[in-house]
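Note that one protein chain is taken out, while the other chains of the complex remain in position.
Let's look at chain A:
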Amino acid sequence: MDLRGQHSISASQNQVWLALNDPKILKECITGCESVDRTGDEEFAVRLVAAVGPVRAKFQGRIVLSDLVPPDSYKLTFEGQGGMAGFAKGSAAVDLQPDGQGTLLRYVATSQVGGKLAQVGSRLIEGAARKVADDFFSTFEGILKGSDSGTGEGRESALSTSASVIKSSSGTAWTPSRVSIGVAVLIALGAALYWYLR
């Protein structure tokens, strides 16, 4: 099925882009993400815990990136096995663009869940996914605002953001990949599920 979504974030595209590249921020924003390991140039292994209603499972997933156009857009596919809980699959096309003072994040995706996730969780997925997505963006925006207000935590964040800028300016593939992982996790197990069964 086709899924669409967009979020308006009150920060510049550059800020959003850089913040999405901050592993600490990602860890804070995405609940349940345990690890991300690079397994190839454009391939990553992800481990996370997902809970949908009565179904709670550790997922082992694989993300493959394609059609990278840094820093504006890319495509990704995600596949996760949750053992007895079943599986989740997703693919998405994502783009960022300026939106007045802020940034618009848009995605078009397809997703599918199977096994117990579908059998027992289908009615609950929408609520669970909505919460994952809402939590992500509220935490994300809170962190960006925090960095504006110049608190200690914000300065740390700003420092690590500066580090990101330095790294990204050196031209490694690290930056879009990190963005991709953040969005992949978000979409494949969060916002994508929100649309499931709608």
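Convention: contacts are C-beta pairs under 8 Å (C-beta built on N, C-alpha and C of every residue); 3 or more make two chains touch, one makes a residue touch a chain; residues count from 1.
The definition used in the following text is that contacts and distances are computed from a predicted model.
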_Please identify the absent chain by the protein name in its UniProt record; candidates are "Protocatechuate 3,4-dioxygenase beta subunit", "Glutamyl-tRNA(Gln) amidotransferase subunit A", "sn-glycerol-3-phosphate transport system permease protein UgpE" or "Carbon-monoxide dehydrogenase (Acceptor)"._
"Carbon-monoxide dehydrogenase (Acceptor)"
*If the hidden chain were put back, which of A:6, A:66 or A:119 would touch it?*
A:119
*Go through chain A and note every residue touching the omitted chain.*
83-84, 86-87, 112-116, 118-120, 122-123, 197
